[in-house]
Every structure is written in structure tokens, then in C-alpha cells.
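Removed from the display is one protein chain of the complex; every other protein chain stays in position.
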Amino acid sequence: MVTFLLKRLAWGIVVLLAVAVITFFLSRVVPADPAAFLAGQNASEETVQRIRAEHGLDRPLAEQFVSYMVGLAQGDLGESIRTRRSVTADLAQYLPATIELLLVSFLLYVIVSFTLAVQAAKRPGGLVDGTIRLITMVGTGIPVFWLGMTLQFFFFYKLQWLPLGARFPIRDTPPEVVTGFILVDALLMGSLAAFFAALKHLALPAATVVINLLAVGTRLSRAALIEEQGRLYVRTARGKGLGPRRILYKHMLRNALSPILTATTMQFGYMISWIILVEVIFDWPGIGLYAYQSFQVFDYSPVIALALVSTAGFVIINLAMDVLYPIIDPRVQSVGQ
Amino acid sequence: MILSVRDLAVSFRRDGQELTAVDHISFDVAEGETFIIIGESGSGKSLTGMSIAGLQPQAASVSGSITFKGRELLNRPDAELRRVRGREVGLIYQDPLGSLNPVWPVGDQIAEALTAHGLLGRAEAARRAVEMLDRVHIPDPRRVAQAYPHEISGGMRQRAMIAMALAASPSLLIADEPTTALDVTIKAQMLELLSELKRELSLTVVLITHDMGVVAEVADRILVMYAGRIAEIGDADAIMQRPSHPYTAALMASAMISEARPKQDLDAILGGAPGLGAFPSGCRFHPRCARARDDCSRVDPPRRPWGAVELACHHPVAADATHPLVEA
Partner (left out) sequence: MSVLAEPPRRIPRPRGVLTPLALLIVAALAAFTMLPSLIAPYDPIALAMSDRLKPPSLEHLFGTDEGGRDIFSRVVHGTRYSLGVAIVIVFFSALFGVIYGAVSGMARGWVDNVLMRIVDLFFGFPALVLALAVAAAMGRGLDSVALSLAVIWWPGYARLVRGEVLRLRERPHVESARALGVSELTILRRHIIPFVTQEVNVRVTTDIGFALVAVTALSFLGLGANSPTPEWGLLIRDSRSYFGSAWWYLVFPGTMIMLTATAFSIIGDALASRRSA
């Protein structure tokens, strides 16, 4: 088991290295003149020269690569031309907002997709199943950015129920930053009003992410549940005189969890991508918006940082799943050994 | 009678057609006896057994009447059946590995049979689970209680299933092919265990099997099923000594051959049994029957008394037949 996890960890590092190589390649080789790229569109030849020297772009490529990797290893992600700060410092500021949105979306996704799947699996092929299927299928076809704007249109412009964007009402003072997660900070401050204000701001962005992913999630959970329904241990449980709720939650759920988790891991990649779009639409001050605003002005280091950070997140999620599997299903452990 | 089955029919709809897998059968099971339902796969025997506990597939529709201790069980609301299942009727199944929940320790699954009916608290039930494992002669029951199904042997799993079925001390045990997945020595041990438990707990056992060898060991009475109908029913000794229905005779002959050549089975002797929806006209056994005459393909033989037993056959094996499969 331990060797298996170590192998997976090693693989995670390989993935990260690969992304580091790709991003190096992207930043140093793809733009015809990285220095001009870094300097921006209207920079003078002198500035470009200065930047070239400053960033070591006049040195051989191999040497540049080594210093790039050494920098990465030390957490140096370069400098943002737009904010004039180190990208690492910027990330520290923006990352909590992204993670908060991600976690809330994820929670919502799990709850909603599972509830729908249970309803659909009760009568496969029935009316409820068909309706859920149709709704979720259309949900997948909706482009995330358009869905976000449509929700803004209804809930902000028309109904005026929910804010247009941002994490907190502009006029109010946000809770003091302790953890960076505004919901947590609001509670730490003891302000329920601030907590609900923040929750209101979270509602639309999270809903946007979730609606799009729901179809795949519901479909997979439903399939997993239907598959479990046909298993013999379910008959045994009925034979013991257990009721349907107990059979679902105590017996089937944990068995269905492994395939559902696998699907969820795959979904995480999309979730990370959609979060970026959602941050742009809802003016959500996370790393997606940060990267977006940066590449609008040809400031490229934040984009690379975004790719690296989200890959790291993805690798960590995958590792976490690898740890979870044997806990959920004891059979996995003996296979690993 | 602890169990009375009247006119039981189980059918499925497939492609707009109503296919009757169990075709209006009736039988009684007396308290304390071991009643065996024997037949090939597709005969409807398991379906009959499962219908008693209301565990037929959801797609099946069931009609007739099943009374257990004077109470009707058929087509009652699930909530009502739940009080009977596990509590008064215990069940064991043919595939113990698949029938146990793979992600739960064995002991917890046994204890659940008690806690679910509110018979015992958690701690008490856990203790009782270990006791039950001991009762079915599992060595080191404490360790096994904490093991997962995949960590113990096939024989142990079936013993654990028995422990689970009997934990809440039901009075009726329905065993659906409990020995099929096991090898010969373990099979013998399992039958011995069942007889022992039946004696000590004064159980009534309905045992479903395709294996004549099992019948010889434990049966009090036998019901022979073929293609959803009763071929022959009656006292085990009477039938074993002198099978009257050609099908029963064939089953017994196959059991003898199986002993000599273990891999042989009935199919190899008589060709395959008809599948659901492909039942022949008249007597359903006639295409495979050496004694079949014209009327067999036309007229459905009614069930009638025949010596000490009842059977459904136009031309039963005569008392003095030298070979059951040959015309007397």
C-alpha cells in the first residue's frame, strides 16, 4: 500500500515537472521574442534590452531552464508586470478566494448530483429519471460563461435578488482577513450578517460551476447506484428486513462511492477550468481573474503560475483519492499489497 | 402448517408478452420439517423460494397466496414484510461472497440483523454476532467477526451467512442453493451443520437445490419442479425409493452418474431445460421424456395422487420398472 502511494506521489511529481517544462517552453520559446512579450506592446527597444538582461534571456536556453527550475523549486514564480509584485505574493492574496469558491462549488455539486442520482435511480427509465436526464443534458451543453451571464441577468438585473459579482458588498467593510476564506473570517469575526452577505455573493458563481458539471456527475452516480441495486448483497440486506433508506445509505452508498469518486476526480479538472471563467464573469478576485487580467495586458507570468498551481491542486486531489480508496473499499487495500 | 402456498404464479413482462416463470403451484410446509424444492436452473425453484420472503425481482408480478403462520405474505406492503424478513424468516443464498456486503466486516453484518429489528443494542448485538459465529463452528469467531468477506474462505462465508440468517432466531429458514458454490467436503459439512441447527433450534427449513445428493442427506419431503410447474411432490423416502415421474427418475439417474463423473450434469444426459418463454405445450417435459406419447404433447397432465405421492404425469414410471427411463 505504501509503495503504491509512493509510486503515485512520484507520478504526481513527474506531472508537475512536465507542466514546468511545458510552461518554460511556453514562456521562453513560443513567443518569438519573450523579452518584447514581457516588456509589453509599446515598450521601447531599450526597455526590451534591459528586460532581456534582467531576466537572463540573453543566456543559453539550458542555463535559463536550470535557473527557471531552481526558482520554481524555491517558490519563485517570477514577477507580475501588471501588479509589480512577485507572483507568489499575488497568489497568496488571490488563492483563498479561488479555493473557497472551489470548495463551496464542490460541496454543492456532491450534494445536488447525489440527490438527483438517488431520485433517478429509484425508477430507472421512469418520469423522474427522464426529466433529470433531459435537464442535465441541456445543462452540459450550456457554455459556462454564458450561463453565468444569464444567471446575472435574471438574478441581478431582473429580480435583483443576488449581487452581480465580487466577494462582498462594495460599500461594506469585509471581515478582517485571517484565513482568507471570507465565510470563515466572517464567522471568526462573529458576524452572521457578513457571513450571509458573503454567502449571497457566492451563490451565483457556485451555481454556475455546478449546473454545468451536474449532468456528468448525476449520470455517473446514477449508473453506479443502479449497478449496486442489482448486487446480491442488496438482496441480503432486504432479506434481513432492512428498509430502503437503510439499504441505500448503509449498504449501497459506500459501495457506489468508489466509482463516484473516480468520476468526481475527473470532474475536478473541469471544475478548475470553469472556475477561471466564472471568476472573470463574476469579478471574483481569485487566481483565475488575476491571470485573466494579467494576460489582457500581456503579463504572462501569472498565467504560468495559474497553470502550475492548478496542476498542483489536481495532483493533490488525485493523491487524496488514492489515499481514500482503500479506506472506502477494503478490497482495494489487499489488491495494493 | 407453518407455510401454505396456494396457486402461486410469478410472471415477467418481456417484449409485451407475459411470461410465467412459476405457473400456479401449491404446496404446504409442516412445522419442523426439511422441505426440499429441487429442479434445474430455470425451473422456477429459486423464484418460488424468494417469493415467499417477498424478494422476487422488482420486475416480477406475483399472484396467489402465501400464508406463513396463518398470515398472508403475498403482495403485502414492504414495511409489513420487513418485520417478517430476518426476524421470522431467515434466508441464505447460493453465492455467499456476492451476498455479503464487501465493505463491511462480517460481524457488523450479522449484528445488523438484530439491531435493525430493534432486538438488541449495538454492543449486545456485536457480542451476539460473535456467539452466532461460534455457533456455526467458525474457529476464532472474534477475529472473523472483524474480517471482511473477501478475507475469509468460501465455506466460512457460507457459515457466516447462516449465522446472519439465524441471528434473530427465525422459525423458518429458506436456503437457496446454499451448497452450490462449495466443494464436496465443505458441502457435506454444511449440510451437517444445517441439520444440527435445525434440530437444536427447532427450525423449519425450505431448501432449494438442483442436487439430488443434498436431498438424500436431509430431506423430509420433496417438491420436484420442472419448467415452472410441480412434477412430483411427496414424502422424501417414498420418492427416493421409487421415483414415479420420469423427470424425477432422470434427476436421480443423473445424480448417480454425477457421482461417478463429477462434472456431468443433467443437461448432458437429457439436453437443456427449456428457457422462460419457450415452454412446450402439453406436459412441459415431453420433448425430453423417453416415455412420452402423443397425448403428452397435447394434454397438460393434471396433478393427481399416485401411491404415497402426488404427481403430474400421464404415464408414470410403473412400480415394477427395471430402468426408470425405459418404457415399462
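We just call them A and B in the order they show up, numbering each chain from 1.
By definition in this document, contacts are C-beta pairs under 8 Å (C-beta built on N, C-alpha and C of every residue); 3 or more make two chains touch, one makes a residue touch a chain.
All values reported here derive from a predicted model rather than from experimental measurement.
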Practice prompt. Using the definition of touch stated at the top, determine which of A:61, A:107, A:149 or A:192 touches the missing chain.
Written response: A:149
Worksheet item: Of A:49, A:67, A:83 or A:318, which sits in contact with the chain we cannot see?
Response: A:318
Worksheet, complete the sentence: Contacts from chain A to the absent chain lie at residues 11-12, 14-15, 18-19, 22-23, 26-27, 30-31, 124-125, 129-130, 133-134, 137-138, 140-147, 149-150, 153, 156-157, 226-227, 229-232, 234-235, 268-270, 272-273, 276-277, 280, 292, 295-296, 300, 303-304, 306-307, 310-311, 314-315, 318
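Following the convention adopted for this analysis, only the chains that are shown with their structure count from here on.
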Discussion item. Can you tell me which positions in chain A touch chain B when the two form their complex?
Written reply: 231-233, 235-244, 246, 250-251, 254-255, 328-331, 334
Worksheet item: What residues of chain B sit close enough to touch chain A in their complex?
Response: 53, 55, 78-79, 81-87, 90-91, 93, 95, 98-104, 112-113, 116-117, 148, 150-151, 161, 164-165
